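Note that this complex is displayed minus one protein chain, with the remaining chains in position.
Just so it is clear, A, B and C label the chains in written order, and each chain counts residues from 1 on its own.
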Amino acid sequence: MRMFRNDYSEGAAPEVLDALVTTNYEQHPGYTEGDAHCTRAIELIRAACGRPDATVEFAIGGTSTNLVCVNGLLRDWEGVICTPDAHINAHETGAVAATGRSVLPTRDTDGFVSPAEAERVYRYQTGTGRHMTRPAMVYISNTTELGGVWSLERFDALCDWADAHELPVYVDGARMASALVSPAAEGLTLEHIAARAGAFYLGGTKNGALFGEAVVINDDRLREAFPYLIKERGGLMAKGRLLGVQFEALFDGGALGSADEAPFWKLARNANERAFELRDALVGLGFSPYGTCPSNQQFFAMESAVAERFVDECGAEVFQELPDDRLLTRLVCSWATSEEDVAELIAFARTL
Amino acid sequence: MRMFRNDYSEGAAPEVLDALVTTNYEQHPGYTEGDAHCTRAIELIRAACGRPDATVEFAIGGTSTNLVCVNGLLRDWEGVICTPDAHINAHETGAVAATGRSVLPTRDTDGFVSPAEAERVYRYQTGTGRHMTRPAMVYISNTTELGGVWSLERFDALCDWADAHELPVYVDGARMASALVSPAAEGLTLEHIAARAGAFYLGGTKNGALFGEAVVINDDRLREAFPYLIKERGGLMAKGRLLGVQFEALFDGGALGSADEAPFWKLARNANERAFELRDALVGLGFSPYGTCPSNQQFFAMESAVAERFVDECGAEVFQELPDDRLLTRLVCSWATSEEDVAELIAFARTL
Amino acid sequence: MRMFRNDYSEGAAPEVLDALVTTNYEQHPGYTEGDAHCTRAIELIRAACGRPDATVEFAIGGTSTNLVCVNGLLRDWEGVICTPDAHINAHETGAVAATGRSVLPTRDTDGFVSPAEAERVYRYQTGTGRHMTRPAMVYISNTTELGGVWSLERFDALCDWADAHELPVYVDGARMASALVSPAAEGLTLEHIAARAGAFYLGGTKNGALFGEAVVINDDRLREAFPYLIKERGGLMAKGRLLGVQFEALFDGGALGSADEAPFWKLARNANERAFELRDALVGLGFSPYGTCPSNQQFFAMESAVAERFVDECGAEVFQELPDDRLLTRLVCSWATSEEDVAELIAFARTL
Partner (left out) sequence: MRMFRNDYSEGAAPEVLDALVTTNYEQHPGYTEGDAHCTRAIELIRAACGRPDATVEFAIGGTSTNLVCVNGLLRDWEGVICTPDAHINAHETGAVAATGRSVLPTRDTDGFVSPAEAERVYRYQTGTGRHMTRPAMVYISNTTELGGVWSLERFDALCDWADAHELPVYVDGARMASALVSPAAEGLTLEHIAARAGAFYLGGTKNGALFGEAVVINDDRLREAFPYLIKERGGLMAKGRLLGVQFEALFDGGALGSADEAPFWKLARNANERAFELRDALVGLGFSPYGTCPSNQQFFAMESAVAERFVDECGAEVFQELPDDRLLTRLVCSWATSEEDVAELIAFARTL
């Protein structure tokens, strides 16, 4: 059976792989600087964002992108507000601290930074002046760590709070495509994020690229810092055109929801649709979903014996023990998951 | 009226000031290296600790000491377990992150790291291998942020846990003297701390020195790192003998509890005794102490109007708003507080 | 005409590209951890090095590899001895300092660290104890910045010096294959480097991979640090198998010089042979080579008008102005350069 372990188990989506093969013998200057594919990819992304003058940069992976952006948005004594389960707080081996910045977690438990908690952290941190790390940006991810999707209303409420404190909002978009094609986006669009966020990235690694993320920057400080930091932190690719070629392929097509949707949206749509099929079938079989599961990652609360069967059979990952001793278990669909794969997993689930 | 704002409002205790004046025209080599006063201070501290072979170093202040010690005990990808209100987490402007290390707070709310919470953090952080910061030391302070005092039993329980995980315990001793002369120490002695801690410091700044902390090191990694890091981080004094002269004066005398107690203990004993007089009188007047107030910092829950009067009259500091809307208000006694000062404050309290 | 700008102008060599395409739909765990291709690539590299127990890790590019290795080999107050023109000193935007370590350049002007200059720097830096950065490793690159190749004798002389001071030697092997297949290696083999260096890497990016470097580690401190640092510094790939697949393809074959040489050697051999054809032809035409040009990068001293023609025609890069006002101009051959490409460039040169 195919694994449902994560959305980076395979190589690249066919559109991306073909583009890499087709362009393989072309010669290009290095470092994403001035090659035709990077140039065109930047144009396509600007168009998709509705911001012809936004700065678009490329990076190799999520941790690298996050550390460069946090590093560029913050000064040495500043910190980033985020949820306790944020990737930068919990899963990147202290990468933010490694560049001398502080992570300032709220107490939000649902993966979304709330204005109320952001305000509490902000007040606490600024209460004694220079004796505490000054909050200077907000980090969110879309989708969240547990697959949650930001709605327009929720996103605007946070941006309103952040604007009032003059803090840029940075969106980790490792799974941005899955979030934006989800019904749970409730009106939140790429254009809207591009209009309000200080910076964000469009994740390729988990949406059909071999690797790579495209970073969209509105914030002036980060705009100036990024080219230097990406090199200094070891994230600048010699064969930069690989990033251009891949994002050109991903964004070569129509807007989200159009008849000829670009692969970036189509691939995520497949991941979500397979995930929803799986969710609906498992729920029908009596499994307990954890939340509404609105994106390509599906979380279920399972008895440990059952969870183990999924781990063995399809590479499911156990995230944590729940208060009732059940295990929070994750199943992930990707651009590569087929209807047959899902059917096979459902058939297996039926036997449990 | 004298301020009860903190224990670093005055200059130096007379014993220390006299020593500085007396030795002023002596010539000594710099950097605490080999001058007679540093040498003798080191011998006196080793004797007080019962560890003739311990490494003793000097530093200028608490933040500098903490950052050098945390920096020397941890490698780049490692973190320090501490309480959420720990000085290194809350009040040092991200100094630990500034050197690339991570702070890993427990959920302990009483200022003491508990083995259970330390274990929870340890398991969580080591659950996904290299994707998370590895816990590699425990930070505690004695007294704690809210004036708590470690008992022998509590200290041993934590050290047992830490030993089982091979993690050094580091004790921030900004107010170590106040903690050890307190009845709440319940058997915890300097010798015992010196036998079990990886490193700790004996605070001078808040106990009668103009400035300065003496660091006692058992841990080999820190022993090698300290001399370089204290210079690299800007904490090495040119006139190093100032630290020797002061600690020589502070430790020139008998052991804690002996008839001729050294000033280090006598000065803290005065601070505690004045604080206990104040506590007992205020309690008698109906004020609500916050906990048992076993050291030189006294915390009371006050109506805000009352708290304000103390702020205006004697420099009391408001720490936080309590759930019942009262304000957690701090009054501090020091080596310089006299019985008359306390009587005057009590007389004032009586008028409220 | 094909560019002779550098050895990372194209995508991947056919052997590597085929392997990526063939394995594209396989599912593998992430992060280079335990997938079949990484496992086999590690075995092949260990065998090529003659060190069945060496640690082999993977990284995305040269700067990332260098910063992680320097970071892992040095403590906060330590520094790395290297030539002034070393990549880590001159071309990585302060990446070493960005992780808090110091670069300690010698005065060697030929790209090779000499024992005499290393000794001078070592003595100078250790002369005043902790007041100076302590030298704790030596960085060399093979080939050097200007295409030089380490001979066995020269390498052993430096290693002897380093061993006497207990300093690990780290070899930046961005172009290691070109160096080792060069006649100028004069007996220096991969096995020998693997026996004496603390760590080194085998460069894929400039020798036929899309991207990627394989790091071979003997040093215990780095061995423990690498897995954490590569994640913390943003260099760990989610789709780690891409590195395994590529290095498996590059090392799938016989030893250097054998009848069925692995692509890693064959590709470099093509680059060198084309470069030597070019060198010999240009020398025959009266051009002035800069040194003996023993590897795939060829440096010539050219009048500026001539240099400009090469820049325009084939992407030649001008490195610096020479004392006689001529320009040091670089022409690079790669795995992708054909005899026809070289012939075309020679024909062009003939017209000048």
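By definition in this document, contacts are C-beta pairs under 8 Å (C-beta built on N, C-alpha and C of every residue); 3 or more make two chains touch, one makes a residue touch a chain.
Computed from a prediction, not measured in an experiment: that's the story for all the values here.
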Contact residue for the chain not shown (choose from C:Phe58, C:Trp77 or C:Tyr170): C:Trp77
Omitted-chain contact residue, chosen from A:His37, A:His192 or A:Lys231: A:Lys231
Full-complex contact with the absent chain, from B:Gly62, B:Gly79, B:Gly173 or B:Pro263: B:Gly62
Full-complex contact with the absent chain, from B:Ile45, B:Leu73 or B:Ala98: B:Ala98
Contact residue for the chain not shown (choose from C:Arg5, C:His37 or C:Arg101): C:Arg101
For chain B, residues in touch with the removed chain: 2-3, 5-6, 8-12, 17, 20-21, 23-30, 60-68, 92-95, 98-99, 205-206, 210-211, 228, 231-239, 242, 315, 336
For chain A, the residues touching the chain missing from this view: 71, 75-77, 99-100, 129-131, 134, 225, 227-229, 231-232
Touching residues (missing chain, whole complex) on chain C: 76-77, 79, 90-94, 96-103, 128, 130-133
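Quick note on the criterion: only the chains that are shown with their structure count from here on.
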Averaged-CA centre spacing for the pair chain B and chain A, given as whole angstrom: 43
Chain B: positions in contact with at least two other chains: 76-77, 99-100, 130-131
